[in-house]
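Selected chains only, in their assembly positions.
By written order: A and B. Residues from 1 in each chain.
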Amino acid sequence: MGLHNRIKLEFLSLPVNLRLARIAVTAFASEVDYNVNDIEEIKVAVSEAVSNAIIHGYLEKPDGVITITASLWSDALEIVVEDQGKGIEDLENALQPGSGDDPERMGLGFVFMRSFMDEVEVTTEPGQSTTVRLRKRLPGEVQAQWCAEK
Amino acid sequence: MGLELKKLGDTLIVRVHGEFDLGAAGYCRKEIDKKVRTEGIKDIVFDLEGVTFIDSSGLGLILGRYRIVKENGGRVVISNAEVRIVKILDLSGINRLIPVYPSTSQALRYLARGVV
């Protein structure tokens, strides 16, 4: 599948940058005409992945670097969120709803990502890094047009 | 992001404006908990009228306050949320613990009488 456009955004693990991450990804996604609802879902999914990198990956230390790569493929928008933080020891358990033990967190981050995106893939090296890959299919017409061009 | 806190008897009305994410939740937590500790708050109404975005960090803040006031027999109610915010409340299941009312006056009536 052809790649139409790509951006990469790197920023410090500060909560103030969540808004920026959401804005940048939705501005990028606006190249194809997702509806308002899709855009809202993309925003939440990105917010969850980046919040996790800040809280769990970097334990709220502000000097971690988070990278978002957003790609427009012929058939889907792909968003990859990476941190070089503490990683996830027990990934299977972490992916269960309500897995965390922080009473202030709902354990719904991955649930939201899965509800709002078509694919969610997590890879992690404990002690080193976590990568979350999110994919959402393009709106039907765009996909048909771009695939025809290939 | 903006926060307004208003005391009405032993109920705290919390109005959040803007994007209710991790950064906003951290700020709200400090301000709300101070108020709850020092001013004899029993119940909390989260008026989400001004909220344009919420994710699980914003929901976690609400759930955390629910757990705290419940210790003293207090309750938490959500009011005034926009349709797309209500959708996320539904999906999270938070509405099974915390009643969601379309208006703050309904939420206050529920707290006063236990019914609407």
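The rule we apply is simple: a residue touches a chain if its C-beta (ideal position, glycine included) is under 8 Å from a C-beta of that chain, and two chains touch if they have at least 3 such contacts.
Because the structure is a prediction, the values reported are computed rather than measured.
K.L.:
Full complex composition, in terms of the labels displayed?
P.N.:
Number of copies per chain kind in the whole complex: A x2, B x2.
Following the convention adopted for this analysis, only the chains that are shown with their structure count from here on.
K.L.:
Quick one: report the Å distance separating chain A from chain B, using the average Cα coordinate of each chain.
P.N.:
The mean C-alpha positions of chain A and chain B differ by 27 Å.
K.L.:
Given the complex with chain A, which residues does chain B contribute to the contact?
P.N.:
19, 21-23, 25-26, 29, 53, 55-57, 59-61, 63-64, 67, 84, 88, 91-92, 94
K.L.:
Would you pull the chain A residues touching chain B in the complex into a rising list?
P.N.:
Those in contact with chain B are residues 15-16, 18-19, 22, 37, 40, 43-44, 47-48, 51, 54-55, 102-106, 108-109, 111-112, 115.
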